[in-house]
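Below you'll find the structure I mean.
In this view, the complex is presented without one of its protein chains, the others remaining in place.
So, chain A:
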Amino acid sequence: MVVVELLLVELLLLLVELLLLLLVVELLLLVVVESLLVVELLLLLVVELSLLVVESLLLVELLLVVVELLVVVVRVRVVVVRVVELLLLLVVVVRVVEFLLLVVRVVVRVVVRVVVRVVVRVLPKGDMLSGKKRCEERHVRANDRDYNEKFPYADNHIRTCKYNVFTFLPINLFEQFQRAANAYFLVLLILQLIPEISSLSWVTTTVPLVMVLLITAVKDATDDYFRYKSDQQVNSRQSQVLRGNLQNEKWMNVRVGDIIKLENNHFVTADILLLSSSEPYGLCYIETAELDGETNLKVRQALTVTSDLGADITKLVDFNGEVICEPPNNKLDKFTGTLYWRDNKYPLDNEKMLLRGCVLRNTEWCFGMVVFAGLQTKLMQNCGRTKFKRTSIDKLMNTLVLWIFGFLVCMGVILAIGNTIWEQKVGRSFSVYLLWDEPIRNNNVVFSGFLTFWSYIIILNTMVPISLYVSVEVIRLGHSYFINWDRKMYYIQKDTPAEARTTTLNEELGQVEFIFSDKTGTLTQNIMVFNKCSINGKSYGDVYDEFGHKVEITERTACVDFSFNPLSDRKFKFHDHSLLEAIKMEEPSVQDFFRLLALCHTVMPEEKNEGDLVYQAQSPDEGALVTAARNFGFVFRSRTPETVTLYEMGTAVNYQLLAILDFNNVRKRMSVIVRNPAGHIKLYCKGADTIIFDRLDPSNHVLMNTTSEHLYEFAGEGLRTLALAYKDLDENVLEEWMKRLLYASTVIENREEGLADLYEEIETGLMLLGATAVEDKLQEGVPETIACLTLANIKIWVLTGDKLETAMNIGYSCNMLRDDMNEVFIISGHSVLEVQQQLRLGLMVMKQTLSHHYTYDFSDDSVFEETIIAEYALIINGHSLAHALEPELEQVLLETACLCKTVICCRVTPMQKAQVVELVKTNKMAVTLAIGDGANDVSMIKTAHIGVGISGQEGMQAVLASDYSFAQFRYLQRLLLVHGRWSYFRMCNFLFYFFYKNFAFTLVHFWFGFFCGFSAQTVYDQWFITLFNIVYTSLPVLAMGLFDQDVNEANSHRYPSLYRPGQLNVLFNKRQFFLCTLQGVGTSFLLFFIPYGAFCLVARDDGSHISDQQAFAVIISTSLVIVVSVQIGLDTYYWTAVNHVFVWGSLAVYFAILFAMHSDGLFSIFPSHFPFIGTARNCLTQKSVWLVIMLTTVACVMPGLAVRFLKTDLYPTLTDKVRSLQQASRKLGPKEQNLRRVRRTSSRRSAYAFSHQQGYGELITSGKNMKRKGETPVACVSAEAYGTSGTSEGNTRTQQTVMDSNVVSNGAIQT
């Protein structure tokens, strides 16, 4: 019974729920008719009004009225209620009915409102706003424009420009006035238009403001125009669209749902779903360098059903599948959708999509259906706006401007109070001669003070002159151009000049403390060169002269001539002729060596024309080896799933490929089993030397020792080594083994282990052939650059995705790691605890040594040297880094890392790179610089204060995200030590002088305030105020900011310690600002009071007085211009012709303009604008005036000069020392410069460094990518289908890449 009851209850509940649901639905409808509700509301109002007529004092009703909250009603009620009270009794019944109605309505309304609000909140905003159909999924039907046009999908037209002709002015102005400075000046301008407080004519602010706005507008307009042009160019690219038949269309006319044809080496037009391609199985290859920076080919495969469409136009035209997929997003590696076609559903993923920005490769043609177009493509969704980076100087400047503003307000207040008091005490009685204005006349002196405050704000605003911002921008722009123009940062091979992509960060280049560098492509060239080899105990690769001495290989060393081989790669260079001779002598071991190299790999050949071979290698070192074999006459020409064709010394030899024992990180080797034409079965194996040596036949003992020695030698030169071995196999043994292999590869449980065991079993008793040494070519000058930057006290951290061994290898070869280092800590823990332990251990060791040295430090000087020598290095692995970056460990990590001389992080994801940078950036308060070349560096480049991209490579992603780009790592030295240092120095000098100048200029008004009744009367001519900053003093300071050099470039390189002041930020900080304020205040004081003292009494030599205001103005302004010019003369270290022209020119222009403005002519045209007529003439002809000017100048300049002299004389900085040295050496004439050479002293054995990416192994053996259809592949080792990643290694790797690209896209989102 209970059960029944319960059921009943449940049923009831269900019913209630249903009802509720219905209610919700109803309410949703109500949402739609909310507009009607408004009308209803109005009606209700009327109803209520009528109700009120019959209202009693019933409490309930009153409450309801309150709910209505209608003030008008309440007011009306008060009046009306009394009138109608008499009628109350008569209409009670009516009232009750109406009251009930009202209750119902109000309750309904309140409920509706609440629900509507809830619904509005719950629903995503966009949907409600757009009012369109919810587009959580996207429906695209192929070849059906009408259907697709029902949805608001973007077409393929892109538009990155911001304005058009009509919107330019309003939008640009709006944007410009969003900047604080411009808005500030606009407010000032408005203030000046109020006559009561306008102490300056509006021209003084308008002229500079308009100039600033104009310059910015022109710059914005040109930028936007170029963007428009590039948009145009992209939009009008041609593509082939299927409209009944194939038609040429511009890119912008491509619509979602169109089927388009792509051809080889063309850019993908939009994000399209691959339907069919020229390659078998609907495969197609793309290069995604533009998208994610990875240069290797990627495979995409169409659905089988669609790949059957082929190139059949009629079938394609009839294709009417509908894709339902996710809305546009910026995840480059993810796509989920379903294709509905012929009543079937097919799942779609990223493997079937070609994204805009990719390039089709190795595929003749392919057809695809546009799913996302234009701005909705993943590429465009990833193009976030670049984060606006600001320099620390910028931030300091903003703080200072705020301070100045506070200072300004303070002075305004002081003067306003002064004015109030003055008006009270003096002004009141002086009103005999000077009546108070209307507002003050009502006895309100405080109001006068208030007005005066604003007047003084206007007058004193030049302390933060508008030209400051413009000048700073101009100077930075100039510095950027100097970077762009620098021939010493131009890379001739790639025809790539350096480029400052951001013009606002230059001075920060002079303050860098941490450099985070990528490895591949940044430190190294990402080019592997087959450099040396050891075959059968003989080492090849070195060149010896006739006396048997080793010769340094240079550009001029004669190369081996490979012309006998028509298939050779022209770019391949080898210098040791003996190897070729050995080949020609047909030495079997040498032949076998190269045969192995030609057979044992997973490289894909591509032969477009006869003999024009191109290898598609998964890793560059594999490619290098195959290319070496090719040149030495063992040309790998083509492969099928079961055969490999070599051209051995010109004759074609077909090998039957029996098995590929693929590479993985645990095995560290790979093998192939082949049957040669003679029927012999051989296993060829290449791998890490230690691994191979363990599996050698004991008979190899002697050879192993010699080879081992050679390997040692190779490794010492920083080469990557591989050992090669072979084994003859017996047919029967192999057959039996193959059977077990086939079985093992079908087993589900423990498959990998089973396979590994089998591999292990057959790879024994190998016969050693020799070893190869491949050079991972460092970029030119990398060790020297790193050494120099280290001397400049810049810490360089290498963050690489490579393996530990490779990273260490590079660390040694570029001198970051050295044998003489005290200890190299390798952190490779797998848990938080482990990592913590390792980190703490390192920290402890270092602290002990350091404190140890400290204690000695005081007693013995010689021990100090040892502290410097105590160098440590930290190498941390990716998974350890993940733990170390957790909040509880990151401080330890930071502390440890900062004590170490060298930090290398390997196996890091792009996200971790950014995290490391972020960690240092936030905790060390230091300027960070990230340099990299690939898409995986984008996040780091965007996070760091300064991002540098290596350009000239194939991927552009890093360069696009960067602030500076150049082609070679070594240019970093010049960028930082020369350009950065100069920029910082110039900017600091500029700011110091600029603030000084404006304080000196403006504060004169403050002093004058005490003598003019605090009336905000200006000291100077209005025109002078207008022109002072933009004409009289702008150019000399600009010239200084652009051209000044304290130390020349050679010495900047030679004394890297000169970089130190920038890192410590000593050239311009709050203290320096205070000093320049002090100097400015002092100068303004002298500028006012010396003429004041002199002109209290002075008369002209004709007796008439010149202590009138205009003469006073001319004298002070002339003194000011001269003082300021002399000061900049003292501040300029590097007087080029431009400086001379600007300084003297400014003075000349000042006098020219002065006399012009005071001339009769101008006065007769505009009498009221040039009232200073004749003042200059009457004034500057007087000897006493010049005496005053001279006195003022000397008095203003001398104290500063004395202080500066004392500073350089008593506490010379390194800069001062180098300067005097520089001057001395210039007098002596040019001297031979001893350039530091960095020698590599590593004798460390390098480890096996192989591609860390899985090869095409499975694809090859499965035969999927081969042109021959219909044949079943032979039993192959890695029988798993492509993409199901059989090994655990593969699994982690795919995850890794997923993560990587996630990060890349995230990096883009962050912006």
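Everything below uses one rule, namely that a residue touches a chain if its C-beta (ideal position, glycine included) is under 8 Å from a C-beta of that chain, and two chains touch if they have at least 3 such contacts; residues count from 1.
Just so it is clear, contacts and distances are computed from a predicted model.
Colleague: Of the candidate names "Coronatine-insensitive 1", "Cell cycle control protein", "Proteasome subunit beta" or "Transport inhibitor response 1-like protein", which one corresponds to the UniProt protein name of the undepicted chain?
Modeller: "Cell cycle control protein"
Colleague: Among A:V464, A:A500, A:V560 or A:L960, which one is in touch with the chain left out?
Modeller: A:L960
Colleague: Out of A:A311, A:V446, A:A1094 or A:V1149, point to the residue that touches the absent chain in the complete complex.
Modeller: Spelled out, the listed residue whose C-beta touches the missing chain is A:A1094.
Colleague: Which of A:F319, A:F574 or A:F1112 sits in contact with the chain that's absent?
Modeller: Considering the complete complex, A:F1112 is the one touching the chain left out.
Colleague: Out of A:A154, A:L189, A:M211 or A:V234, point to the residue that touches the absent chain in the complete complex.
Modeller: Once the missing chain is taken into account, the touching residue is A:V234.
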